[in-house]
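Only one protein chain is missing; all other protein chains are in place.
Going by the order they are written in, the chains are A, B and C; count residues from 1 in each one.
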Amino acid sequence: MAFDPNDLMKDRITDIGPPHYEQFFPPVIKENYGKWKYHEILEPGVLVHVSETGAEVYTVRVGGCRLMSVEIIREICDIADKHCEGFVRWTTRNNVEFMVDNKAKLQPLIDDLKGRKFAGGSNKFPIGGTGAGVTNIVHTQGWLHCHTPAIDASGIVKSVLDELYDDFCGMRLPAQVRISLACCLNMCGAVHCSDIAILGVHRKPPFVEHERISKVCEVPLAIAACPTAAIKPSKEGELKTVAVNNDRCMFCGNCYTMCPAMPLANADGDGIALWVGGKVSNSRCAPKFSKLAVPYIPNEPPRWPTTVKTIKKIVDLYASDANRYERIGEWIERIGWEKFFEKAELEFRHEHIDDYRLAMTTWRTTTQFKW
Amino acid sequence: MAFDPNDLMKDRITDIGPPHYEQFFPPVIKENYGKWKYHEILEPGVLVHVSETGAEVYTVRVGGCRLMSVEIIREICDIADKHCEGFVRWTTRNNVEFMVDNKAKLQPLIDDLKGRKFAGGSNKFPIGGTGAGVTNIVHTQGWLHCHTPAIDASGIVKSVLDELYDDFCGMRLPAQVRISLACCLNMCGAVHCSDIAILGVHRKPPFVEHERISKVCEVPLAIAACPTAAIKPSKEGELKTVAVNNDRCMFCGNCYTMCPAMPLANADGDGIALWVGGKVSNSRCAPKFSKLAVPYIPNEPPRWPTTVKTIKKIVDLYASDANRYERIGEWIERIGWEKFFEKAELEFRHEHIDDYRLAMTTWRTTTQFKW
Amino acid sequence: MALKHKTPLLDELEKGRWPSFISDIKQMAEKKPMCEDLLGVMERSYEDKEGHWKHGGIVGVLGYGGGVIGRYCDRPDLFPNVAHFHTLRVNQPASKFYSTEQLRNVCELWERRGSGLTNMHGSTGDVILLGTTTDELEPVFYELTHNLNMDLGGSGSNLRTPSCCMGRARCEWSCLDTQAITYDLTNTFQDELHRPMFPYKFKFKTSGCPNDCVAAIARADCSIIGTWRDNIRIDQEAVRAYAAGEFAPNGNAHGTGATALDIQKEVCDLCPTRCIDWDGKNLKIWDENCTRCMHCINVMPRALRPGEDVGATILCGAKAPILEGAQLSSVIIPFIKMEEPYDEFKEFVEKMWDWWMDLGKNRERLGELIQRLGLREFLKAVELEPDPRMINTPRYNPYIFYDREDVPGGWEIDAVAFRKKHHA
Partner (left out) sequence: MALKHKTPLLDELEKGRWPSFISDIKQMAEKKPMCEDLLGVMERSYEDKEGHWKHGGIVGVLGYGGGVIGRYCDRPDLFPNVAHFHTLRVNQPASKFYSTEQLRNVCELWERRGSGLTNMHGSTGDVILLGTTTDELEPVFYELTHNLNMDLGGSGSNLRTPSCCMGRARCEWSCLDTQAITYDLTNTFQDELHRPMFPYKFKFKTSGCPNDCVAAIARADCSIIGTWRDNIRIDQEAVRAYAAGEFAPNGNAHGTGATALDIQKEVCDLCPTRCIDWDGKNLKIWDENCTRCMHCINVMPRALRPGEDVGATILCGAKAPILEGAQLSSVIIPFIKMEEPYDEFKEFVEKMWDWWMDLGKNRERLGELIQRLGLREFLKAVELEPDPRMINTPRYNPYIFYDREDVPGGWEIDAVAFRKKHHA
C-alpha cells in the first residue's frame, strides 16, 4: 500500500506517537536498566558505568555539530554497527554517545573515531564534553533556517568551539561550563540559564509597511505582542496601520514574530549580547538566570573574532580564579559583580542595569560592596 | 515682647531650625567627641565608652514608654540634675540614656532609677535594652491620636513588653531582637525591616458615603490612591461618587487616608498581622524585609493575650534554636521557612504566599527544600 | 566537484578542529541542489549580515495543527531550490537511543524526499528534518507513520514533544523511569500534541534527579524532577576509600584520577545546609536538613546514593522571556509518587490545563497566567493546599487579600451604626 496523493485518508495512520525507546537500548543497557551503581570518567569523553550485576558499559561521547546530513548520520551508523552492536544515542546537548559493553572494545572504537576527518580538515568526532570542561554548545537555527534571527547560529558555535576545543577535550575547569546560543530573544534553548549565553539582539525598532500590514497581519495581535506597549493603532491616510513609539521599543522582535510587515533585522543594528553565570542544576545552589556581561558585539562573520576572544577570556579568567566545584555564577557571586567586571576588563554600562518589571529587585540595597 | 494674637507678623521668627546639638552635650561627651576608642556593656542597660584620652562615660539606658507626660519628663530632669550634670538623651528607639563621667557616680544613679515606680505599681525606669536582648518597641499612635489605625499602639506595646520584660533587662538571646509596631499599613516606623513586626490590618473594604464624598474628598485623588485600582468613578442617582470592587481590595486603607468618606475601620475586621525576620544593619548580611508569620490575630484589648503569647513563643524558639550572632531572619533562612513554620507551630496559609507585583521573585524555583 | 555558488566566507568555517557543518553540507550539496542553494543563501547572509527567510504561513499535514514549520526564502529568484524549505519535527524516542536500522531508514527517506539535512536534535528534543517542499509533506508523513513507525512532534499552540534525561538507562542516580513517563505522557496526550487547543505552547520535561540533565526547570511549563523522601544511602567503607585516595573524586570529573578527597572542604563545607559531619572515620548526614541538592552524591558516587523512597517534585511555569520575562519553574507539588499509570499526576495535569485554557489569554504561557492571577488561584484550581516548600519566603508586602469567609459579617459594614458610633 503506497502513498496516494489523491486520497490522503486512505488507511491513514495518525497519533501513534514515537517508537518505544526500549527497542533501541543496547543489550547491556536493557539488562542493567535501573541497576547502575556508579560511574567514572576514564578520560575526557570516556565514561564507564558499573552495574550492581557487575556489568559495565563504556561510553565514548563525541561532539557533533547538531546540524547533520544523512551522510554523517550514516557514518555514525557504520561506526555503531562496527563497534556497538548497532546502537547509538544523542545527549541532551547534541553530543553523540557510542557505548560498548566491554573494555576490550573501547580502544578500537576510540581509534576509529579519532581517525575520521572532513574533507575540509576538521575532525568529525572530537572526543570529550564530560566533567569539568566545556561541552557542546546548545544552539538554534540562525541564518540557516529561521526568519527572526539577529545572528547566525552554527557559524558562531563553530568559531567558539574551535577556540575552546581543548576545553571540550579536557577537564581543567573548576566545574562544568555550559554555553548556549539563541539567535533572537525568543531564546529557543535554555540560554537564559547558561554559564555563558550568546544571544542575538536587534537594536533598531521595526519599521512598519503600512500598505502590507492589514493584509498580512492580524493588527490587534501585533499590538498585543509588545511587552512595553510601544505599538499603537494608527492611520496612514486611509490605511489602518500601527505606529511604533521608538522610545519604548527594546527591540525584542515579538511584533515581527506576529507580523511580517514589521521587520527589524538590520546589519548595522543586529549583533550579539553575552550573558554569564546561569545554571540549571540544583547542585549546591538553586538554578540561576544568566546575567548580562556584554551588551553588544557587532556581527563579524565568518569567524566572529570579538565574540570568540571575549568568551575565551572569561573562560580563562574563571579557570584561574574560581574554586573547584564553583560554577561561573557561583564564582561571580562569591567575588562580587564589581570584581568580575574589573577582572574581566569589561565595561559596566547603563545597559547592565535592569529596567524591566522586576528591576527593583536587582538594585543594591546594602552598603556592602567591594572597592 | 509677648505674643499678640492680632498681629501674628509682629517680630515673627521663622525658619530658625533646631537648637544646636552641641550645647546639650555633657562635658565628657563634648571633650571626647570623635575620640571614643571602644565600649563595653558592663551589665544589661549599662555601658561604658572609653576615650583615647582615657576618659570614660558610663551610660545607663532605661526603657521609656515614648508617650510621656511633662510630669515624667520633669522626673527625668530631676534625675539628670542630681546625677548627670543636667544632661540626658533619648535613643533612636525611644529609650532614655543617663550618662555619668565616672564610675563612682554609676551605682547611686542605678539605685535611684530602680527605686522609682508609678502609682499603679509598674517601674518607671527599667534598665536594659542593650546587646543581645529585646530593646524598646518602636511604635506609633494607635487609638491615642491617629485617625487610620486598625489597632492600638501603646497598649499592645505595654502588654508585649510586660511579657518580654526579662529579655529587655537581659542579654540571653543569640543577637539583638528589634520589635516594632505600626497601627496601619502606612507603617510609620521601620516595621517593614524588624526582627518582629506587629502590624495593624483591616479586613473589610471601605464603604462609600455617597452623600458626603464629593463634599469632603477630592474624588480623583481617592481613585488614584488605590494600589490595586479597585476604585472606579460611579454615580448614585445624581451623585458623583465612587464604587469599590471588593474583590480587588486588599484593605490598605490608602483611600481612607485620602478620603474621610470611605471608612474601613471595623471591630470585627481589624486586628494584627505578625511579621518576622527583618533587619536593618549591614552586619554580616544585607538588610532584610520582615516576612509574614501570622496573617491575622483579632484585637484583644486590654492585654492582647494571643499576640503576646505568639511573640513570646517565637522569641523563646529563636533563643533556643539560633546560633550566636544570628538575627531572627538569618536563623530562619538557615533552617528554612518550612522548618520555621513547623517549629513555631504556625499554620501556613494562602495569605503567606505573595501575590503583589514582585510575587514571582518569592516562589521556590529549585527542588531544594526540607521535609 | 564545483558547487553552484561560490562561498568564500563559509569556506572559512571549514577550518579549525571542531567539526565543520559547512563541510558536512557540502557533502550533501554534491547530490542535492537544495543544499547547493542553501549554501548560497547562507553565503549571502554572511555577506550582508541579515537572514533570508520569510514567515512560514500555514503548511502542515492533514488533521494536525503542528509538527511542520513552514519556511520560504526571500530570494527565490536567486535560490529557487530553497524557495520552499519547510521543516518537519519528528518525535524522538525517549532519551534518544537509536538502532542504526531506524536511523538508516530515516536517512533514506529524508535523502529521497527532503534536503538530507537534519538537526540531531532540536532544542525541544525532536528529530528535525530540515528543509523540504510543500508537496513532500504528506508523503513524508505517510512513510513515517507506515514504514518507520514514527510520528510528528509538536509546534504551535500545542503540547510540545516531551523529553527527558537518560535516567535509569545509564545513570545510577535516577529516581524516576524518565523514559517510561515521557513515553506514557506523549501517547496519553497525542491529541493535545497534534491539535492546537491551548492558549500557547506547553512543555513537559523529565529529569531523574535534581542535577536536571534535561534542564527541565528552565525550559518546561511542567518540570518533573526526581527526588526522594528518605535518607541518602551511605557506604562508609567507600567514604573512607575516597578520603584515602582510592577513588577518583566526583567520578573523575576533574581528571585528577584516584587522589585523596578532602571531605570536609569539598563535601561538608559545600553542602548548602551544612548538614554533613565527617570525623575522619564516619560520615553523618542529618537528612532532616538535607535539601537533596546532589552535591555530596555527585562528589562521591561510589559511596553515596539517593534514598529509596523515590518520586518527583513537580514544578511549573518555566519559559523563555517572551512576553513577561523568563521564568524558572516553581514548586507546585513537593513530592508525588510516579508509578504507572500516573493517574494522580494526570489528574493534576487535567486540572492545570482546564484552568489555563479557561483563563489564559492568547499566547499567555502557564507561568505568565500564574503570575497574572497569583499562585493562590492556581493552587485552588489544582486543588492543592499551600505549602511553605512552594516559596523561598513568605510575602513581605502587607497587601493581603483576606478571605471574606474568615471575616465576621463578611465585607459589610453597617454604615448607620458606624456613624452612630463615629460622628462625621
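The definition used in the following text is that contacts are C-beta pairs under 8 Å (C-beta built on N, C-alpha and C of every residue); 3 or more make two chains touch, one makes a residue touch a chain.
A quick note: this is a predicted structure, and the numbers were derived from the prediction, not measured.
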Sole contact to the chain not displayed, among B:Lys103, B:Arg172 or B:Lys309: B:Arg172
Selected residue (touches chain absent from view) among B:Arg74, B:Lys240 or B:Lys309: B:Arg74
Residue among A:Ser122, A:Gln176, A:Ser290 or A:Thr307 touching the omitted chain: A:Ser290
Absent-chain interface as seen on chain C, which is shown: 48, 50, 52, 54, 74-77, 321, 325-326, 396-399, 421-424
Sites on chain A contacted by the missing partner chain, in the whole complex: 185, 187, 192, 199, 201, 203-205, 207, 209, 212, 227-228, 246, 250-252, 260, 263-264, 266, 268-269, 273, 275, 278, 289-293, 295-296, 334-338, 340-341, 348-356, 358-360, 362-371
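Heads up, the rule we're going with is that only the chains that are shown with their structure count from here on.
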Geometric centre distance via CA averages, chain C-chain A, whole Å: 13
Gap in Å, rounded to a whole number, between the CA centres of chain B and chain A: 51
Shared-contact residues (touching 2 or more other chains) in chain A: 282, 287, 357-358
Where chain C touches two or more other chains at once, by residue number: 210, 212, 217, 225, 272, 292-293, 328
